[in-house]
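There's a structure below that I have some questions on.
With one protein chain withheld, the remaining protein chains of the complex are depicted in position.
The letters A and B name the chains in turn, as written, and every chain counts its residues from 1.
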Amino acid sequence: MTLLKVEDIKVYFPIRGGLFHTVVDHVRAVDGVSFELQKGETYGLVGESGSGKSTTGKAIVKLHQVTAGTITFQGKDLTYLSRGEMKPFRKDIQMIFQDPYSSLNPKKRVLDIIAEPIRNFERVSVTEERKIVQQYLERVGLNPDSIYKYPHEFSGGQRQRIGIARSLTLKPKLIIADEPVSALDVSVQAQVLNFLQDLQKEFQLTYLFVGHDLGVIRHMCDRIGVMYRGRLVEEGTSQDIYKNPQHIYTKRLMAAVPDLSPDARGQKIGLRKQVAEEYKQLYSTFFDENGRAYDLKPISATHKVALP
Amino acid sequence: MELNVNTEKHGQPIQITPSGRQLIWQQMKKDRLAMGSFILLVSILLFVYSAAFVMDAEEVARINLRALHQPPSLEHWLGTDYGGRDVFGQLIIGTRNSFTISFCITLLTALIGLTTGLVAGYFGGVTDHVVMRIIDFIISLPTTMFIIVLVTIIPEFTIWSFILVMTLFYWTGKARLIRSKVLAERELDYVQASQTLGTPHWKIMFFQIFPNVSSIIIVNFILNLAGNIGLESALTYLGFGLPESTPSLGTLISYARNPDVLEHKWWVWLPASVMILVMMLSINFVGQAIKRATDARQRR
Partner (left out) sequence: MWKFIVRRLLMMIPQLFILSVLVFMMAKAMPGDALGGREIDPRANPDVIEAQREKMGLNDPWHEQYIRWVSNVSKGDWGVSYTHKVQVTDVIEDRIWNTVNLALLTLIFTYLIAIPLGLISGRYSDSWIDKVITGYTYIGFATPMFIFAIIMLFVFGFSLDLFPTGGSVNPTVEEGTFAYVLSKINHMILPAFSTAIVSTTVIIQYLRNEVIDNKMKDFVRTAKAKGVPETNIYTHHVLRNSFLPIAAFLGYEITGLVGGAVIIETIFNYPGIGQLFLSSVHARDFSVVTAVVMMTGFATLLGTLLSDIILSIVDPRIRID
């Protein structure tokens, strides 16, 4: 069952200039991206910084206004809904932010932070609200007694768990996780990732997982879309992307993954050089004259590549 | 960083980190000048407000032709003015009026400045642009002259019209300051998080962003309070401040526009001048100390 369908969305930011601050050009942050999310799966958007992956995620929750294209959630077109009309869907689509330090209001107690969505959507008594908050705190592995603490009293990993608890309280169907572990210590990353997977099973969540760490993406995602300069260059199952990359950019991305075994290291360096060479040579066949990637073309049932 | 003592075994959560208010208070206590100013200011205000409460304002305002321009004596601690009125009594009532009215002006400008600053900074774009151009314009007007003209042409001039006229011109500085802080604050993820949680704009502005800019608002409020006491008395000195029926410190000083009073009857204008100086200095010292304390807290 298709939960979310994104069709050819574009997010352009105006560049103003000249004497009267008129719009002289646009930054094409997202430039025609389409993908579908099936219920219960984890879809990964991967790419280097500035590739438009975060912008795509934020456009779905309407933190950025879409310039063109449609976003359909459970068959409902969300693209041009007003703030008020969007409100009921806020419950179903939630977001986990990248930076656990700035995504929690430093002046608010944990109780107020986690209860914020409840207060927006439900009418519950103060005691009940506290009970719900404590229950979610416990679920994310924090001491339920810490509801009166402030964010600065927690570590980065704990803060991210608070952020996750906050996004869970409305029992959403889709969670957009915008690089949820990239600001955390490596030792904590695995913890949080496994925990996100546990939650997925427990609450039947669908994830749109935005990231740049290929190891993390591989660990988490069923299907992956590779973004480059605001466009998808390749899409497929984890297997497709990691074992059989077709687009020259994907290949280069994969070659950049560091290998931990010392034996393979020399081989890896050679491979990387080879791919870089190939990239230079084949650049014009994979990108059009403006350096823009072509539209995706299916090469198997699950695998699509941007080819001319 | 605060020590994070394990609170679990106590069962009850214990707050280990002192709140912002406590921290500022701790810093203040270390600053002897600010603490002294604070105590001085509070005692002056307590004395003035209770004395003015007990005092008979009409008695103070009554003209006594047998006691014109008397130097300080046991009967009149600070002498009398050209109408034979007790200067000390006028000083008390004037201080109370000056402070109360300056407080009202500061409060009103703070409310307007806060709201416009929040709205302009939060929404940005065209809203911000329009608001900022208005503020730039008002700031570059010859404010004193505009106020004087308005005071002259407003029929039935009252305390409230004075407060409103002052507010009209002095909300801009606050709005600009708050707007610049909010502009930085709204880039933080917690604002976006609130938006995805379905929190309405006004709630985000007043309940999410506001607590994070409150310390600069407090400091600005205090410094403005001092400034407004000066502004109010200066305008009253010129004869375009409070209406006659409401004597302020500026009223007493305005008698010094007569060179004879300035040169020979210092007891009429000097005490009020000293009072303004003392109040403005001590309010400023307190404000500066709080500013240093909040800056220090932000640095950590």
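The working rule: contacts are C-beta pairs under 8 Å (C-beta built on N, C-alpha and C of every residue); 3 or more make two chains touch, one makes a residue touch a chain.
Only a predicted model underlies this, so the values are computations on that prediction, with no experimental measurement involved.
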{"item": "Option from B:T143, B:S161 or B:S214 whose C-beta touches the chain left out", "value": "B:T143"}
{"item": "Among B:A52, B:A226 or B:L242, the residue in touch with the chain that has been omitted", "value": "B:A226"}
{"item": "Positions on chain B where the hidden chain makes contact", "value": "132-133, 136-137, 139-146, 148-150, 152-153, 226, 229-231, 233-234, 237-240, 253, 256-257, 259, 262-263, 266, 269, 273, 276-277, 280-281, 283-285, 288"}
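What we mean here is this: only the chains that are shown with their structure count from here on.
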{"item": "Geometric centre distance via CA averages, chain B-chain A, whole Å", "value": "48"}
{"item": "List of chain A residues in touch with chain B within their complex", "value": "58, 61-63, 87, 90-91, 93-95, 97-99, 102-108, 116-117, 120-121, 143, 145-150, 152-153, 163, 166, 170"}
{"item": "Of all residues in chain B, those that touch chain A in their complex", "value": "2, 4, 7-8, 11-13, 15-17, 188-190, 192-200, 208, 211-212, 214"}
